[in-house]
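Below you'll find the structure I mean.
With one protein chain withheld, the remaining protein chains of the complex are depicted in position.
Naming follows writing order (A and B), and every chain is counted from residue 1.
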Amino acid sequence: MEALVHTDPRFAVVGERPAVPPPPSSPATWGAPVGVTVEHVVKAFGETPALFDVSLRIAPGELVALLGPSGSGKTTLLRVLAGLEFPTGGRVLFGDDDALGLSVQDRHIGFVFQSYALFKSMRVFDNIAFGLRARPSRTRPSRSAIRDRVMRLLELVQLAGLEDRYPSQLSGGQRQRVALARALAIEPRVLLLDEPFGALDSKVRRELRRWLRELHEETGHTTVFVTHDQEEAIELADRIVVLNRGRIEQVGTPDEIYDRPASAFVAGFIGESTMLPTRLEDGRLFLDDRSLDIPVNGDDGPRTLVFRPHDVELVGDRPGAIAGRVVAERRHGASRRLDVEIGLRRHRVEVDVPAGYPQVDKGNRITFLPNRWWLFAA
Amino acid sequence: MASSSTWAFRKPSIIPGFGLALGFTLTWLSLIVLIPLAGLVVFTGSLGWAEFIRLALDPRILAALRLSFGAALLAAAINAVFGVLVAWVLVRYEFPGRRLLDAFVDLPFALPTAVAGIALTALYAPNGWIGGLLGPFGLKVAYTPAGVVVALVFIGLPFVVRTVQPVMEEIDRELEEAAASLGATRWRTVRTVILPTLLPPLLTGFGLALARAVGEYGSVIFIAGNIPFVSEIAPLLIVVKLTEFNYPAATAIATLMLLISFALLLFINLVQAWSRRRYGNV
Partner (left out) sequence: MSDAFARACGAVLRPPATERPFVRWMLIATAVAFLLVFLLLPLVAVFFEAFSKGVVAYFAAITERDALAAMRLTLLVAAISVPANLVFGVAAAWAVAKFEFRGKSVLVTLIDLPFSVSPVTSGLIYVLIFGAQGWLGPTLQAHGIQVIFAVPGIVLATLFVTFPFVARELIPIMQEQGTRDEEAALSLGAGGFRTFFRVTLPNIKWALLYGVLLCNARAMGEFGAVSVVSGKIRGQTNTMPLHVEILYNEYMGVAAFAVASLLALIAMITLAAKTGLEWRYADEIAATRRH
């Protein structure tokens, strides 16, 4: 059994991935991708602060997820990166250049909205070509160059042949890909996606996730996307930034976030978790009146014990185990999930046992210990 | 229980009063609206084609129709431009007095046309507040076709503003942000993203303003000057013919006005339906 005790919940990990140069034939890149640096950004809407002292560094070519519940500030942070909002304090750098001095038009980012925001009165072709045609005549490509580029992008997003359709004639997943192609057309330095798959049904969502990952491998843009779906973040991102109420709770790879959560919030938000209020006294951990067989160190005080429901071992009834009474049981995927009432205060927790395990009935007493757990200051 | 596809006239329902309500409705509708309008059609029909054409092609009548429709088109066009501007300002910006001004836009709906007529004349007459300012520049408004246009702009403005306003309120700001994120300047965004969605309601408003302006009488006759062939509107000509007991001429003009109005409105409806398909919907 591993002992994990964390006392400092917040740290930003400096990215170490080497920049991946994009394949030369990709139509959507412009030189090498840039990194993004966020330093002590604060954003308040009137009296309500949405972001408190957020600092972050994103490596060039990285695919980063901003993950958190609603109200966590993740969309605000994304919009600050885009230039759709301006922070009340702090700095944002694209590479070495100050980004805050630029309007959204000049920042050269690609933004994909949750609702796609496609221009309904224009065909798919014109939507994608919009950014290119909007350039001042000095930098605007020729008509044939624009056409070329749009067609290659359509191929890239696997919508070739649909250039004359209108957005109303496309499915949700197709619209999403047009929105992406439109953002890629202007060769953005950074690609920003706001809950890109939020409005789609789950099957389409899963397909598009896979597809976005492949697209990212091929084009190599620095990409930041916002999601409230932790499964999505874990599946897609190189690194995840977990936000809660305007603050960064943790930054790390999916494995780090899942296996080494930095706070009770992260442990609770990622994956399933069971929490029990405990206290540390004289070097031992107590659940109500019972001392648990869990090695601890640190100062006395209340702690939250967190473990995954499936990461427990049923043990014999002995003083150091967590003991409780089963009040409900049901099938849960490949195992059985038990609702257990524990201790004097009857804390309700969920615990999984393998499906083939001998029948555990309602009303039975059950004793277990977690294989893997975390303790956080309560 | 009969399915809805098999009922002959009315879907069965437990709500009472259908016969009473529909009967009264149809009776009242016929008495007040349908029979009198039918009378117009019958009377015109009784003139016979040849006579109708002869009457209709009278130069004075043609001049009056030209003025009525021409001025109405111009006024509706002016209202189209300024109506969008007013709607934009009322919807998008906050400034002191905005709510009051918003309520005030409906004044032409509420104000009796005769009152508007004399007020506008007083304003634009050579010794009026505005007429006096324009006089030194050689610009005469009252008693000229220009006066007609001014009066028609007055009564048509609320139509455009009120049809465009709700659509403008519903515009998704994200579209504008998307355009900006793609590098479009503000003007380009307005031109290519916002204005196309306003085209259908604008055309509706334009059509309504036009229809109202063509038949307008009270606001116009005071400021118009009413000189035959120059500043005489078609409705006035109808009244003139009636006072001469020249019913045939009066009905000819009225019917002609109705026909041209219907044709105009039909055309505008078609254009508007096209624009709604093209620019309007998801």
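The definition used in the following text is that a contact is a pair of C-beta atoms (placed from the backbone, for glycine too) under 8 Å apart; a residue touches a chain by one contact, two chains touch by 3 or more.
No experiment lies behind these values; they were computed from the predicted model shown.
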item	value
Residue of B:I53, B:L101 or B:L139 touching the missing chain in the full complex	B:L101
Hidden-chain contact residue, picked from the options B:P16, B:P59 or B:G138	B:P16
Candidates B:G45, B:G132 or B:P166 - the one touching the absent chain	B:P166
Missing-chain contacts mapped onto chain B	4, 7-11, 13-18, 20-22, 24-25, 28-29, 32-37, 39-40, 43, 82, 85-86, 88-90, 93, 95, 97, 101, 103-120, 122-123, 128-130, 150, 153-154, 157-159, 162-163, 165-166, 173, 176-177, 180-181, 186, 189, 208, 211, 214-218, 222, 235-236, 238-239, 242, 245, 247, 250-251, 254, 257-258, 261-262, 265
Absent chain, residues of chain A that touch it	83-86, 91, 97-98, 100-105
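The rule is simple: only the chains that are shown with their structure count from here on.
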item	value
Geometric centre distance via CA averages, chain B-chain A, whole Å	55
List of chain A residues in touch with chain B within their complex	82-84, 103-106, 108-111, 113, 115, 117, 119-122, 130-131, 134-135, 167-168, 182-183, 185-186
Residue ranges of chain B touching chain A (in the complex, touch as defined)	172, 174-175, 177-185, 188, 192-193, 196-197, 278-279, 281-282
